[in-house]
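Read the structure below first, then the notes.
A single protein chain has been omitted from the complex, and every remaining protein chain is retained in its original position.
Chain IDs A and B follow the sequence of writing; residue 1 opens each chain.
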Amino acid sequence: MSVQYPLVEASASAPLAQRLTRGDQVVKFIRTKPLGAAGAAVILAMMFVAAFAGTLARYDPYQGDYSLQFARPSTEHWLGTDEFGRDLLTRIMYGARIALFVGFTASFTGCTLGALLGVLSAYWGGTVDLLLERLMDILLAFPQLILALAIASILGPAIQNVVVAIAIPIVPRVARVVRATALSVKEHQYVEAVQALGAQRKRVVFQHIVPNVMTPYIIMLTAQFGGAILAEAALSYLGLGTADPTPSWGLMLSGSAPLYAEKAPWMAVFPGVAISLGVFGFNLFGDSLRDALDPKLRRG
Amino acid sequence: MRVYLAKRILLIVPTLLGVASLVFVIMRVIPGDVALLILGGDSGQIDRAQLAAMHHRLGLDQPLVVQFGTWLWAALHFDFGASLWTGRPVVEELLVRLPLSLELAILATIVAVVLAIPFGMLAAMRQDSWLDYVIRVISIGGLAIPSFWAGILVILFLVINFGWGPPLEFTPPWVDPWANFQQMVWPVVTVGYRYAAVTTRMTRSTLLEVMREDYIRTAWAKGLAERVIVIRHALKNAMLPVITLIGTEFAFLIGGLVVTETVFTLNGVGRFVVDAVAHRDYPVVQALVFVIAFGFVIVNLLIDLTYAWFDPRIRYR
Partner (left out) sequence: MAAGFRHHPRLFTAAVLALLVAWALMATPAAVQAAETPRRGGILLAAIAAEPPSLDPHQESTFANIQLVAPFYSTLLQFDPYNFPKIIGDVATEWKVAPDGRTYTFKIRQGIRFHDGSPLTAADVKASYDKIVAPPDGVRSIRKTAYSVIERIETPDSATVVFKLRSVSASLLANLASPWNVIYPKKYLDKDPNYFRSNVVGSGPFKFKSYVHGSTLEGERNPDYFVKDRPYLDGFKFFISTETSVRAAAIRSGRAYIEFRDFPLAEVEAIKKQLGDKVVVQETPVTASWNITINNRLKPFSDIRVRKALSLAIDRYTMSRVLYPINGLKLLGIALRPGSEWAMSAAELEKLPGFGRDADRSRAEAKRLLAEAGFPNGFKVVLKNRNIRLPYLDFAVFVIQEWRKIGIEVEHRPLETAAWFADGQDTGNFELMVTPPVRFMDDPDLWVNMFVTGDTENWGRMSDPRLDDLFKRQTQTLDPVERKKLVNEMERIVVDNAYLIPGLWWTRNMVHWAKVKNYVAPPNYYSNQKLQDVWLAED
């Protein structure tokens, strides 16, 4: 699949556009893309909670009240308690940190590495391109979850290893898309003309290829974020993700959902809602961002 | 065209070789000894001599290169050896589980295609309208909601309120369609929802792009009805990336539905592979990854050929 992203070109016939202030741009975004704005709001809320979990939370996420195991939601514990009497709301707040950390680090690492490889591969061409393309194909052909599983098994369970395990399958997927974009840039006559005029290689790359690659890069970044959070949940379900007592949403979901869903449904429902909201937010925002950045998709 | 075809087919070889090597290396790097696992069981006593004998019997004491070479040579003859864990031929183990995975994949694909294309079209044709928003939100729901969580909650709901639980064994649809339906309906819905979601989004975005093309604008200008434009002109070109997506997702479905199969206790290929990884059952993992990769590569080849057929520029790259 190769989605062609159009080049950003100056056009002599375009009217002089007004320079919008940052504030105006944000307002415009909210007005024209309400879904995206909602997504952004969710993301910001998540970041806020993650940053200030320490002050916002009423309880210690690790120490439970042993006399209140499986307590229903109440004024004391807004979302109830879990099997050890730990406050669920507190753990969900702290869990935002892990979700953001895993989501961001995994998708950022994977996408950046993938984008780099894609650009390099497209730009240098020849044997480098051939080799890199083969490598990416091999990684792509490998079933994603199995790859993540195997890597997690090798490295052992620790949050940084989970990040690596999730990031690696992302690399070839991003590389493929970025390479296609970079290739189309490279082949555009405009770039050839600039090179013919003697512009340095580095300049060509940075001034022309990179800006055009930014769009798919950013889009994949936001798209993979949600996927990374879900992958962590799936790995936890299979026993290879983060470990209790770490408050990770994926872990809470995989452990509690099946076992205590009837005895203490709040344990199964709220972490799932948190994950769904988070992934929802990132996807909504990413979608609208793409719609906004991609001139071809703009209304017109 | 022929040159292109030959080149593409030739490129499959290093890819498959690479996958085979990668899975081999990865599995050996993972700490853990299948022999120890077999002897250890739940919590048994390990006899050193028995451990050594088992290593020898399983061929694990030979140099790695020899082990790889032996396996690869046999694999090229479709002899994938025997499972280290059960001792039965890998092919036999695979064939027991394949029908279920295939049925799940096919049904989920049908659900996805039947839902995604019409909804994707609608969303594109009515971009930024309420209909578009609703479709987009529901689609993202399919991506955002962890499927195993949803599956567990669905089953629990049914158990609590109707006292109904899914059947515990697989009956092929030609033997007992009702039993088959009962077992497959919820996994198909869960997987199909996600699959449909991804495909809907892809359909929508490619259709939007295509509709901005100049030749479509010409058709508008000519006064053709919207439906005619979309179906007869735009859809054809928009379909290529969508078909690619369906193809790659299908290849993924055969071995990738690990969590779904675990949650719904389906005796399928995905769970089998994961169990094999946990058991360090090298022949099984190697064989399955190889087969899945093979399928993936073939599907990709067919898709690329389709592209090349339609777009002459690609052939002459």
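Just so we're on the same page, contacts are C-beta pairs under 8 Å (C-beta built on N, C-alpha and C of every residue); 3 or more make two chains touch, one makes a residue touch a chain.
No experiment lies behind these values; they were computed from the predicted model shown.
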Task: Absent-chain contact - pick from A:Ser107, A:Ser153 or A:Thr181 - done: A:Ser153
Task: Touch residues of subunit A, complete complex, unshown partner - done: 62-64, 66, 69-70, 83-85, 153, 156-158, 239-240, 243-246, 255, 258-264
TODO: Touching the hidden chain in the full complex, which residues of subunit B are there? Just list them.
DONE: 30-34, 36-48, 50, 53-54, 57, 85-88, 93, 96-97, 152, 155-156, 159-160, 163-170, 262-265, 267, 272, 278-280
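Criterion: only the chains that are shown with their structure count from here on.
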Task: Gap in Å, rounded to a whole number, between the CA centres of subunit B and subunit A - done: 22
Task: In the complex with subunit B, residue positions of subunit A that touch it - done: 1-4, 32, 34-35, 134-135, 137-147, 149-151, 153-154, 226, 230, 233-234, 237-238, 253-254, 257-258, 261-262, 268, 272, 275-280, 283-284, 287, 290, 296-297, 299-300
Open item on the list: Can you tell me which positions in subunit B touch subunit A when the two form their complex?
Closed with: 11, 14-16, 18-19, 22-23, 26-27, 29-32, 127-128, 133, 136-137, 140-141, 143-146, 148-149, 152-153, 156, 160, 201, 205-206, 208-209, 212, 241, 244-245, 248, 252, 255-256, 258-259, 262-263, 270, 273-274, 277, 285, 289, 292-293, 296-297
